[in-house]
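Left out: one protein chain. Kept in place: all the others.
Per-chain numbering from 1; labels A, B and C assigned in written order.
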Amino acid sequence: MNMNKPVRVGLIGAGAIGSFHGESIARRLHNAQLAAIADPSPDAARRLADRLDCPIAVTQAEEIIANPDIDAVVIAAPARFHASLVVSAARARKAVFCEKPMALTLDEADMAIEAARVAGVPLQVGFNRRYDKAWAEARETIVSGGLGTPQLLRSLTRDPCLADPARVPVWAIFFETLIHDFDTLRFLNPGSEVTEVYAIADALVRPDFKERGLRDTALVSMKFDNGAMATAEANFHAVYGYDVRGEVFGSGGMVTMGDVRRSSLTRFAAEGVCSASTRLNLDLFHDGYTAQLASFMEAVRSGVVQGPIGEDARAALAIALACVHSVNERRILAPYGVARA
Amino acid sequence: MNMNKPVRVGLIGAGAIGSFHGESIARRLHNAQLAAIADPSPDAARRLADRLDCPIAVTQAEEIIANPDIDAVVIAAPARFHASLVVSAARARKAVFCEKPMALTLDEADMAIEAARVAGVPLQVGFNRRYDKAWAEARETIVSGGLGTPQLLRSLTRDPCLADPARVPVWAIFFETLIHDFDTLRFLNPGSEVTEVYAIADALVRPDFKERGLRDTALVSMKFDNGAMATAEANFHAVYGYDVRGEVFGSGGMVTMGDVRRSSLTRFAAEGVCSASTRLNLDLFHDGYTAQLASFMEAVRSGVVQGPIGEDARAALAIALACVHSVNERRILAPYGVARA
Amino acid sequence: MNMNKPVRVGLIGAGAIGSFHGESIARRLHNAQLAAIADPSPDAARRLADRLDCPIAVTQAEEIIANPDIDAVVIAAPARFHASLVVSAARARKAVFCEKPMALTLDEADMAIEAARVAGVPLQVGFNRRYDKAWAEARETIVSGGLGTPQLLRSLTRDPCLADPARVPVWAIFFETLIHDFDTLRFLNPGSEVTEVYAIADALVRPDFKERGLRDTALVSMKFDNGAMATAEANFHAVYGYDVRGEVFGSGGMVTMGDVRRSSLTRFAAEGVCSASTRLNLDLFHDGYTAQLASFMEAVRSGVVQGPIGEDARAALAIALACVHSVNERRILAPYGVARA
Partner (left out) sequence: MNMNKPVRVGLIGAGAIGSFHGESIARRLHNAQLAAIADPSPDAARRLADRLDCPIAVTQAEEIIANPDIDAVVIAAPARFHASLVVSAARARKAVFCEKPMALTLDEADMAIEAARVAGVPLQVGFNRRYDKAWAEARETIVSGGLGTPQLLRSLTRDPCLADPARVPVWAIFFETLIHDFDTLRFLNPGSEVTEVYAIADALVRPDFKERGLRDTALVSMKFDNGAMATAEANFHAVYGYDVRGEVFGSGGMVTMGDVRRSSLTRFAAEGVCSASTRLNLDLFHDGYTAQLASFMEAVRSGVVQGPIGEDARAALAIALACVHSVNERRILAPYGVARA
């Protein structure tokens, strides 16, 4: 495409993260243009479009996908629609940015990857943690050998408030939350794959919703093919804020990432030494969310995705699926499609 | 002005901070437009304009000031031109954002304030530290009574590298560096004014330039009319990075602000526990610099400046001038124009 | 016993931790007296006795146990001798402090507990982490309800240097290292027991010793009967120092414990912001090791053990044994003797 023309982006999904991505495209990114918004709620689409001076608001994603003036789509619809939207968009030769999880089954994931490959369009996945400064620096440190061989890794996600357990999809803790941590662990142990998964999951925050399938707390332990051991953990109700951290211990040292404190302000009072905490993922990862879309705009122009791709989404999904089975069957599992020694 | 029309901004000065402000206007701020750039170096103006898709690049600030299509100017020229540019721009009915120091003499400061008052245009000054999250939160804590009465304050600025001492204007340590700290201390002790100043300044980094007037290290102690005591200190060569911190101790507790660490990454190695540090003011205050211009754009639309105004610039300048005299005369001084009990 | 007479203590084992305990008794504790030292190496016993002005140095533990002038023994011999020494000492009516692990099999543990019970002597076990200020405060916070119900726990131990892998007993990583973490997790989840264990262990530091049974890296995940999930991890070669940390996340918040930094000194240099790290367990837990013996002296006088008792040692051992089986059989196990729902 013409490198000077702004990238014209269609946004699919005007929820919380979709709105933030829309804002990034319209306001925070250079040479990108928010050309259309689709959301099944006409109000949601319209309000966001008005706020961001976006000319088109529709209820059908297909209208965006069919629009020849649009170069790229950002998919922020509910997870169950992701894979088929990727396939449609790719077939329409749009560059695709898809929120995580890209798919809910390995077959879907394979179809999405294949559609992008056949169409020759960039396909990038929304593993934003890779774009946070600390995580990116950790990866650089590791790749450059600064930690030696990774031996023990940890990644965790704690959401600040489980407001309405009825709206949490079944197994969301693996497919939508811990999928970030699975990608992060792969990102921080480059070139290695998970060979063994053992997962525990429970409804500890809201035991009254356990029968309806809620799992709000989970702990996963993993083994990688380079010997490294890892844990991922998640909880949906951290009263102190939005807490995302990582740790990589290797033969040459350790790095830790993540800090829930909101700013450099520290308050010293009768009750002790205190810092306010970050409450929203959109605050904690404001810059990372923006940086990943900037990287996607680069991919649209260059045709080369620097960030996480369909195969990364598939690998993280394979771990999530193994977790579901591990919980159901109370045993240790290998992610599907990963060779065992 | 029409609230929907973008604010058309002329940038005066295409140096480091001018370029960053230009970028903020062109890329990071909504509904602002970089309409023209002036710099005595035609190359500097042109290169920046090209990079930021700005249609006009000139060598004379007056061309921008005379341009009827321009709503507001951002003055980032060398300090000695600030006051007269403010006066010219105000007379031409432009809203004015002026980098610190707004003036180098109290008379100039008074003229600038008066020109803006007469023209009825907003005049905002580049004390960006007020817009950093930690400092803004500190101010809120103090205003809301969370610290009781301030009793001991501290503000410091340490620049990372004194590359070329020959290019440092005489007394820049007070007029250009510590002026930030003087404003910060007033900001954090709201409603009070400095009544007594004692300053020490020396060329400790480059003693070989002392005879040519260099002062690269300074320590100022101050008394406020509410009894609070304060120190401000500066140094031009902190090998570990760009270090800006603040501390307010009051009857009800303490707050501290500032952290030179670059990200939340911590590295644990044979030599200990280490974090990389921030090297550039443009990194440390990236968000604050942007937020102050966003606030200025609000001021252009609403006519009301929420941030630091001409009178704040004057008050900080009065302290800086008292510092110069205190150093020269080796005695304690009251800032000019501040009533003594 | 006479409350004013010093407690006369016999030390069994003059290695690193034995020597430190000897010093605590002779120098750091009030109203305790180091009456005798036994070590199979006559030199080791004699040198320590000379240094600490201890009148008796012998090679046979039994000489200490048979000595009617001795009130209490501190057992710091190699782990394989612990249980039988506890039994002998208890039968001789000595109060017993035994380093961890108190036993290597559940039968031995039961015999030791029974011997102390029958003799009516205090039996305390060397889980020193309970006496570190941060861990003790964490326990208080949890017991007082400050964290709500524990949901996710973590405990880790990283030793600074695996000098000679040939001298590491088989499964020492579970029996001698992680046994601390198993006790810590029980201590921090009061009233709950582990019902499920899954362990991974490998020789990642020294793969060349794997065939000889070395396991230098391990990760254990656990489920408690109150629903809480926990991980424990260990590694024998942390280049940055002796790293022991804990974390408890509950419905009401989180606590973290542990800091590898050696002092409050922070150094800011060209390479960043750095703190020196603690290299030795005897440094990190200097105060905790001493406090646990002070607590034992109280137990000798009062007859009541406030710290960890034989049953705590047994419970931690049951987890360690389950780990060994879990690694061997690559499956999830319940610690023996813990009722499953």
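We adopt the following convention: contacts are C-beta pairs under 8 Å (C-beta built on N, C-alpha and C of every residue); 3 or more make two chains touch, one makes a residue touch a chain.
From a predicted model like this one, the values you see are computed outputs, not experimental measurements.
Kindly name the visible chains that come into contact with the excluded chain.
Spelled out, the missing chain touches these shown chains: A, B, C.
Which of A:66, A:118, A:163 or A:273 sits in contact with the chain that's absent?
For the chain that is not drawn, the touching residue is A:273.
May I ask which residue of C:56, C:106, C:134 or C:161 touches the chain that does not appear here?
C:134
With the missing chain put back, one of C:66, C:118 or C:270 would touch it. Which one?
C:270
Based on the whole complex, identify which of B:254, B:280 or B:294 touches the chain you can't see.
That would be B:254, which touches the missing chain.
In terms of residues, what is the contact footprint of the unshown chain on subunit C?
Answer for subunit C: residues 27-28, 30, 132-134, 137-138, 141, 146, 252-259, 262-270, 276 touch the chain left out.
On subunit A, what residues meet the omitted chain?
So the residues of subunit A touching the missing chain come out as 238-241, 243, 260-262, 268-277.
Touching the absent chain: which residues on subunit B qualify?
Per the touch rule, subunit B residues meeting the hidden chain are 149, 151-152, 158, 196, 198, 200, 202, 204-205, 207, 217-219, 221, 223, 227-231, 233, 235, 237-240, 243, 249, 251-254, 330-332.
As a convention for this text, only the chains that are shown with their structure count from here on.
I want to confirm something about subunit A and subunit B. Since they are copies of the same sequence, is their interface symmetric in residue numbering (over half shared, so same) or not (under half, so different)?
Same: when the shared numbers are divided by all numbers used, the fraction is over half.
How many angstrom lie between the CA centroids of subunit A and subunit B, rounded to a whole number?
The answer is 39 Å.
Report the inter-centroid distance (CA atoms only) between subunit B and subunit C in whole Å.
Between these chains, centre-to-centre, one finds 56 Å.
Any chance you could list the residues of subunit C touching two or more other chains?
Within subunit C, the residues that touch at least two other chains are 238-240, 243.
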